[in-house]
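Missing here: one protein chain of the complex. Every other protein chain is in place.
Let's look at chain A:
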């Protein structure tokens, strides 16, 4: 309470004299909280409320004697409480308008009496007793600036003797302290709402926005400029006579999509002003818009393009906002935060202070410049000394300084930041732009090391280092070229850098580094060794750059593929790793996949699966993973004996990245039956089932995918069951990873085709889980789950009963017929086909309106959907007047058209549906009108008996109707 009163409350006169509390919202809320605390005190802490204050709280009251009622002796102008302290003094004494109170009991009583004057009373009390704690507990508990040891004293006392009074004191002290914190906290909230801009914050924001502003589509703004370059010593740019209005500076902003905006940044916020008058010199200061809290908020309102492009640079955006937020919050709350630093004891309690502003600070720490000379690490001085020679020395001195700088631990962030903060980075990059090869080499040796750091990478790119390094790739000196390529490899880890390399012709030059003729030879001459080294560096840089799609294309155009293919044949892991890394990165594009297949690279990828280097193995497996979507590639992998090393690599389950790549490769390879046979031979399925538990999701996706492919064969399904694979698979149905769910549902569905397996799935409640996945918003999962449900219903015992037991399940399925996704529709039709086999369920789904929904789908050209839709219609005909209903909702005519499809399975399903529908005379008429007989007749001669029968049955029905009509007509 003391701290809050001393610091947060707004007193009219500074210092601890007899100031009065101003009537401000902040004070009012503080007082109200104190009132609440005191009022509740006697109820919540009866024992402490009886505690007698060391000194009475004394103040001039406006209360009248008459207000006191029961429990008080009233004599003329004095009121005494009946309750007395041990020494016989009354706990409350009112003489002439001076009130003395000696316990919380009495205090809360006074407040009750005071009614609407509560606020005034508390205010008077606090004004008279600037530190009430001293009065209540004694002077040793006074609020002291700095260290607060009172609690420690108390603790000691409590420990020493079990004096009950001390314990009570302790309790009161803690309670008051809690109140204190609470008050501070709420005042902090109040203050923080009152955010005001300052020049530094504006300047920071402008600088940040400038970083993202230039001509071009992707930037957030075209430009943003101060109207004046002159900065006053207080950081403002506004002329002094405007500064008195709180204005800081004026900006002209050119957004992409609106006219230039002239804005005023003032301490109250950002707003649009009247614009520039007479060229540049005069500004119409009049406010023309609402006031926004900062420039970004302002622009968000004004420029849709700004918002859009901000969203594009998501990472940038979050950085920007964090920065803005941080700067604003930090600068405004700096003094408030002092409270928390000073009141050490606050840490003892469950501190309610929001630590968000502190964590912000931590996150942004690396971004901030070290300023001033206080407690900088010793590396700063060492590096600063060397920097002098870099800046002001001839090449000889520079080289000595560079070599010496290399002796610092450049992998350490302190050194990296020191180099940047001292401004060495600029010098190092300038050195690259000289003709001095030795300086260039020395500089690159340092840049190569420090570019391991993200911030340095960005700084190098910002300073235009990439452009120069790309130019260096043309140098005659091999060492220099190698270093430049390696540094590019480090820097080009982010999009913008990758783009810069491409735009300055870097890709072509890097590909050029790969071109030499040392490939394939086992023993290298020194000259060839250098070639290999150069190719290695080139490949490293290409690897980094290949993360961008356009760069992949650029590498291909520069003729990189045959060169990569050539290096793939060599046997040095240090060059193979970046080469395969690049290839696997590029394999995400079809042209590379084709090239990998046709240039015979699969053989070498397979060969390197057996390398000793896990990283290389991983990239090879990953390349195969990406390429094996293609059937020929899968066959090539098998023909080159790649399946065996893949299955061997499964044993290394510690390296998760490797495992993910290997299982991925196995998944894609298992799409071919021949490969599955091989995998069975290598007992891959058993191993995969064993890996189903405790793996990261990316691995699980691939494992389950692979099992799903293997499941197409009955032998493998029973293997999975035998190895206990079903329980973990069903368990995975409860996950959230989308890709994983698609694969799991597919695999579980495939397994459910075995009745024995189905028993296990049913026991584990797997069908219910599958059914729940129909609610998933992702259409892939919906479809996959619905497909999986089909065999489940088919093979489960008492399937009808089981389906009915899912509350709302049938309605859910029927409603999925409203989906837009063809695959979902087909799968749901499949599920409905199976559900409708049970008459009771059919009745239920009919009630949910399955007939009109199915009929609505009838006009489709998708053969898969046509087939399953026809099957569903055929099965749904079995209930009530559904046949008639289908006819009424115009499902018949489109069905007839299905017979013109090229897919025989569509013919069969359609013929069956038509046969069912033809039981209704009206449908027969519709069919006949649509020329069904002509289409059905050839199908009667089909080799497919089901089709034959259905077609014949349908014709028979139509014929019978015709006969009956004739009979009715003529006789």
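For the reader, a short list of remarks on this structure follows.
Everything that follows uses one rule, which is that a residue touches a chain if its C-beta (ideal position, glycine included) is under 8 Å from a C-beta of that chain, and two chains touch if they have at least 3 such contacts; residues count from 1.
Here, contacts and distances are computed from a predicted model.
One chain of this complex is left out of the view, and of "FAD-dependent oxidoreductase domain-containing protein 1", "Calaxin", "Sodium/hydrogen exchanger" or "WD repeat domain 41", the protein name its UniProt record gives is "Calaxin".
Checked against the hidden chain, the listed residues A:69, A:216, A:392 or A:777 yield one contact partner: A:392. Checked against the full complex, the one of A:407, A:612 or A:694 touching the unshown chain is A:407. In the complete assembly, the contact with the undisplayed chain comes from A:477, out of A:477, A:615 or A:888. Mapped onto chain A, contacts with the missing chain fall at residues 385-386, 388-389, 392-397, 399-404, 406-407, 437-438, 441-442, 445, 476-477, 479.
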